[in-house]
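Rather than the whole complex, this shows some of its chains in their spots.
We just call them A and B in the order they show up, numbering each chain from 1.
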Amino acid sequence: MQEPMSGSRMEDLELFYEEVKRYQSRPLWVSRTDPQPKAVPYLWKYQDFRPLLFRAAEIVPMEMAERRVLIFSNPGLLGRGPATSTLSANLQIINPGEVAPSHRHTASALRLIVEGDSAYTAVEGEKTYMEPGDFITTPNWLWHDHGNEGDRPMVWLDGLDSTLVNALDATFREEYPEESQPLTKPTEVSQRLYAAGSLRPTWVDRSRLHSPLINYKFAQAYDALSTLARESEGSPFDGICLEYSNPQTGGPAMASMACYASLFPAGMHTQAHRHTGGVVYHVITGSGYSVINGVRFDWTAKDTFVVPSWAFHEHVATEESVVFWYTDTPVLEPLGLYREEPYEENGGHQRVTGNFAPIPA
Amino acid sequence: MQEPMSGSRMEDLELFYEEVKRYQSRPLWVSRTDPQPKAVPYLWKYQDFRPLLFRAAEIVPMEMAERRVLIFSNPGLLGRGPATSTLSANLQIINPGEVAPSHRHTASALRLIVEGDSAYTAVEGEKTYMEPGDFITTPNWLWHDHGNEGDRPMVWLDGLDSTLVNALDATFREEYPEESQPLTKPTEVSQRLYAAGSLRPTWVDRSRLHSPLINYKFAQAYDALSTLARESEGSPFDGICLEYSNPQTGGPAMASMACYASLFPAGMHTQAHRHTGGVVYHVITGSGYSVINGVRFDWTAKDTFVVPSWAFHEHVATEESVVFWYTDTPVLEPLGLYREEPYEENGGHQRVTGNFAPIPA
């Protein structure tokens, strides 16, 4: 096709292409593979979002409370997608007195509490109260609802795999026939059952696809992290890093999302590496910056940022920081699609070529 | 928001939405979830495509032979997608004398031979010759190439999970430094190693993510199917059905795609059921029809049709028929997203409400 074509040959081709089209087909050889929209590194500052959320708390009425959510919308995905190619990260605000109706869906969800207290989530008949830094699981197809019994709003980060579940054409959703599911279990029983982790109750039989724990308390995680920080150097890439694991299997907290907490002691500078699978990071405490594909992203407590698949990233803590993060690597691994490589040059540290600047809408 | 809003309130909201947008976010409560494009049941007749392919064999030059492919493009996915939400099904034609350069990619691929002979595929240093009905695996990240040593074109159906791998941002591709990888193994050695299936060579160590067999010969599959058909009724939904399994694990032939051959004896009418996961069906021999969500799709040898996720489907053979099919259910299962249900009414048979008519482009 390098030579110029005669007019008649071009007409023939046009006709051919038309004919192919008629049969709901298209020729691969003329597919202009349009540049695919692709998630880019990005950061959303809580200081921008806090006022918006509190305004939303006023303007969005209680009937729509369940949808009073601001979506972190990756600019690389044309503003129509979620935070990474497969994972959502949204901020939700719940007013005092609000109760969300029970429902369930095949998408798995997690909540990381940002501010507030006295609100609860109930999952499969068990209620748990939430505090800042707590990590709550509402896995695939379990009934869940929540309510705010306190006197100020609660804000949390919502993490979901709904984009992936949609891409797999496996989205189902169901409303509970009544507003709230009955509470059939003692409050926070799963914490008592599984708090000691390596002590497994023998009479409880549950799915092994997701963790039976619905609330991994921040106080317990921070305690473990800071104890370990005193005597270990942790991972070169992730600092003092704990996986929130399923105590029944040692595997990820949810089948599609592995969830972690990393403590970076003041001054720690991790090595850069990259891997397939997108990651959402949410800063629980502290401040510092991450270098992602050569660009510096400064962050402080309650900010959220994303590292897309295969982007080099490293972290620097200017003060002791704890960062929560989740990723879809458990989906990649059984398919043989997980790969990882360290940044070899320059002692494992990228050269910083710029600072993050928000992209204007 | 049920009450009419005052002008100033609406202006406030507009300003609010603008502000949210500035921060690369969007409010969930005003998201008009556009109807998602979704794969629909569809059928592509080989009699339409054969002339197109042979014309393509003339007009697309040898240098582009690797791309001389007609994509079955599901009309529900706006003509821009593959055959189902995650799986491609394309027809490719290879001229005599053509040799494709070696490459590898993280997408897994399969080939089901439609017509021709004397062409080969080579995978990881092993060459195998292909005949109609043969099922060839070219799994994730293994070097592969092919060539046609005969004197007439070969046509095959290409099945790929590339849409899924793209959605997971895990697409990698590499060209082999030379045109062809060296043939380091005896021709068709994997057939000899694994032909007897339950006899496992002890000195061979390979990945367990995909089958070590690169060619599942049709002759062997047909032999097994017709023997079983004489004494068994098989599956109520899938007829006399064999899974092309990985002899090292008993699991699917490829990590992301389970592959099957179903024999329907003349007159068989299966029960209807539906399940998550899209399916591509390719008729190797015979004729009959399938009822998909109430619509009748008549098919004959070499036709290809798709059943999207969660569509009811049942099959009727007017003569003995063998159908090859592949599906992404192995991806759904470990995520807890596989679900299945039989059609309970009317003795398990859908009422036929119409006949398939091709959708004009």
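One rule holds for everything that comes next: contacts are C-beta pairs under 8 Å (C-beta built on N, C-alpha and C of every residue); 3 or more make two chains touch, one makes a residue touch a chain.
Remember, it's a predicted structure, so these values are computed and weren't measured experimentally.
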Key: Full complex stoichiometry in copies [only 2 chains shown in place]   = 4
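By our rule, only the chains that are shown with their structure count from here on.
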Note = In the complex, the residues of chain B that touch chain A are 1, 12-13, 16, 18-29, 31, 36, 38-39, 42, 44-45, 48-49, 52, 55-56, 59-61, 64, 67-75, 79, 84-86, 90, 106, 140-141, 164-170, 172, 207, 209-210, 255-256, 276-278, 308-310, 328, 331-332, 334-339, 358-361
